[in-house]
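Missing here is one protein chain; the remaining ones are kept as they sit in the complex.
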Amino acid sequence: MAIPVQPIESPFRRRARGLGRAVGPIREARGFPRLMLYIGAGITLLFVLLALLAPVISPYDFDQYQSGGHRFPQLASPSSGHWMGTTVQSTDVMSRVIWGAQTELKVVFISLVFAITVGVPLGLLSGYFGGKLDRGLVLVMDALYAFPYLLLAIVIAFLLSNSIGKGVLTAAIAISATYVPLYFRVVRNQVIALREESYVEAARALGAKPLTIIRKYVFHNVVQNVPPIATLNAADAILLLTALGFLGYGIQPTDAAEWGYDSSRAVSDAASGIWWTALFPGIAIVLLVTGLTLVGEGLNETMNPVLRRRRVQRVNFDQEPEPPIVEAVEGS
Amino acid sequence: MSDAPVLSVRDLRVHYGTVRGTVRAVDRVSFDIGAAEVLGLVGESGCGKSTLGRGVLGLLPEGAASDGQVLYGGRNLVGLSPRQLSGLRGPELGLIFQEPMTRLNPLLRIEDHFKETLEQHEPQLTEREIRQRSLETLGRVGIPPTRFRQYPHEFSGGMRQRIMIALALVLRPKLLVADEPTTSLDVIVEAQILAILADLKRNFGTALLLITHNLGIIAEACDRVAVMYAGKIVEDGPARDVFADPAHPYTRELLRSTISLETTELHSIPGAPPNLIDPPAGCHFHPRCPDVMRVCSWKQPIDVAPGPDRRVQCWLHGPEAEIPPGEAAGLEREEIAVADEA
Partner (left out) sequence: MPTKPDAEPLVSVRNLKTYYSIRGSFGDRLVGREAGQVKAVDDVSFDLRKGEVLGLVGESGSGKTTLGRTLLGLVRATDGSVMFEGRDITKLSERELRAHRRRMQIVFQDPHASLNPAMTIGDAVGHPLRIHGLVQGRDQMRRRVAEALEIVGLSPAEQFLDKYPSDLSGGQKQRAVIARAVILNPVLLVADEPVSMLDMSVRAKILELMLNLKHEFDLSYLYITHDLATAKFFCDRIAILYLGRIVEIGPSAAIYEEPKHPYTQALLRAIPEPDPLRTVPRDLPRGEVPDAARPPRGCSFHPRCPRAFEICGWETRDLRDLLEAHWARTGAEEYEAERPLFGDLDSLSASNGVAVRVPARAGATGGDLLAILERVRADEPDEPFWKGVRAMHAGADALEIEWNEAREPRLVASGPVEVECHLYG
């Protein structure tokens, strides 16, 4: 029996529709979560733009200490030439802040990608298959998790710096190593819960191979949790990176501008009453971290089905027509 | 048995607002429950019966509002403040749910559950009296005193439901609302629990509003039955009479659809129950009704008494005076699109 079937949807449209469904709850968000989401997104977007457009926006290069033959003044307070002043090395603070945004976001992005690509698959496999693999991985991950994460990052950065130097890659790997256990854990726990669901058992009954089941039946339902965690994670990673920079284990100052490093240099300035070298990088850190946190919390509140609150309308009884008042009579 | 009803509901409405519109979960419902009477409220999923059961006790979901009268002891419960309501719930009005674990605290022994309840609502009782009352009530529902000091997780589902019933009854309420109390239980345990509920009036003098989707339970355990469809009570009356001679087509079709040991042929109702935001115009059941008339599609039926002590909302039973001429003719029922089948 030939049944006329609609022409096939292109894969693009299907994916777009799927994405639309995933994003649906965000559109429905109201009230405080929505506010958080928009403000956070705005701030983050601002920094992303700064990072992307640094070569264009920034007045000077991040390590530029002279221009047109003239050396910049040292530790000059904010002025029309240097809106945020200069440092002891005569570099422009504002330029370093803008270029620093690029550094921060670059490192954090790479490290997040690393952490997710390692943590999520391991969590999936470990949660689904269980057994010795699971026990071994959990042991390793819990040990990593228990380690004070700053210390862990320092150790890894130190070890790596011997082989690949102290650049962006080193910092990214060091940071991602501390976050792999987080994704592993979250994904693994979700998978263990989902493993018992009827539809996963149904997939087994259909004869699907374990990897197919993981891919089609488990992954989609687990991956929804990742964006909120990733954004909160990014906020945390910024702090970790700047901490590394502050302690001197982060990025080499000759490679790129980094807010944490600048802050550590600014410590000695503070005693002399010089405030601009510390304040502006500091504000940048606070703003970016706050922005990312707001996005993360906003996403959590809107997408997490447990926290999500449906928008509720007020009920108005007077709008309905009154039914005719009739005495109940003996029916025929 | 006194004549005054224990609970009198008049024109109750419970609506709640959603993004897609107002859900009319309970749409002008009126009924009475007599003292020590068992009233069964039957309907399929989505008809509003659970909302009605809770709405009567003032337990409304978030964003819901109620209107109308729920008269108990001379007061209208609809207007009361939450504090006044919670003072009534317990000693006067009890409630048991489908899932017994919802009210049992896993960290407290059964003994402590009873102590807490009795100390709060009857503070004049001595410890000995509390213990005696608790053990006696538990004994009536078949829980031995040897298990008084155990924790909820040490009991099976059926026993937890008995404990819930005992907890509700230890305060000797006048009315107990049971919302699908046996739906999650096995069939023999279900019959045991129903026996306890059916005996409430004899043992405790408590009236019972039994909410369920199972017509067999209604037939065996209830004195009266109210049939609910799309937020309205379409028929009510003594169980014996309604089952023997159903007045509303929905009741009749529902009875025919129920599969029992006597079933020889499968029967179902075409179509699906309507959503409560935008139900069909006129009589909500008309698109699925085998006896639909023209008036049914645009005019809502009125309460009529087809027999003593019975009520039905259906144009088949009149009143003739309200049906415009020519509208009593049968209506061609539109083919229910297969896509709209349940």
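Think of it as A and B in the order they're written, each chain with its own count starting at 1.
Operating definition for what follows: contacts are C-beta pairs under 8 Å (C-beta built on N, C-alpha and C of every residue); 3 or more make two chains touch, one makes a residue touch a chain.
As the structure is a computational prediction, the values presented were derived from the model and not from experiment.
Visitor: Identify the residue among A:35, A:133, A:202 or A:270 that touches the chain left out of the display.
Guide: Missing-chain contact among the listed residues: A:202.
Visitor: Given the contact definition stated above, which residue among B:78, B:163, B:230 or B:269 touches the chain not shown here?
Guide: Touches the omitted chain: B:269.
Visitor: Name, in rising order, the residues on subunit A that touch the hidden chain in the full complex.
Guide: Interface residues of subunit A facing the absent chain: 1-3, 5-6, 8-9, 17-18, 21, 197-199, 201-209, 212, 216-217, 220-221.
Visitor: Go through subunit B and note every residue touching the omitted chain.
Guide: Missing-chain contacts on subunit B: residues 44-45, 131-132, 135-136, 138-139, 142-147, 156-159, 186-192, 194-195, 198, 213-221, 239-240, 243-244, 253-255, 257-263, 266-269, 272-273, 338-339, 341-342.
The rule is short, and it goes like this: only the chains that are shown with their structure count from here on.
Visitor: Taking the mean of the C-alpha atoms as each chain's centre, how many Å separate subunit A from subunit B?
Guide: Here subunit A and subunit B have centroids separated by 49 Å.
Visitor: If we count contacts the way the header does, which residues on subunit B are in touch with subunit A in the complex?
Guide: Contacts found on subunit B: 13, 15-19, 22, 28, 62-65, 67, 300, 302-306, 311-312, 317-320, 322.
Visitor: In the complex formed with subunit B, which residues of subunit A make contact?
Guide: 28, 310-315, 317, 323-324, 326, 328-332
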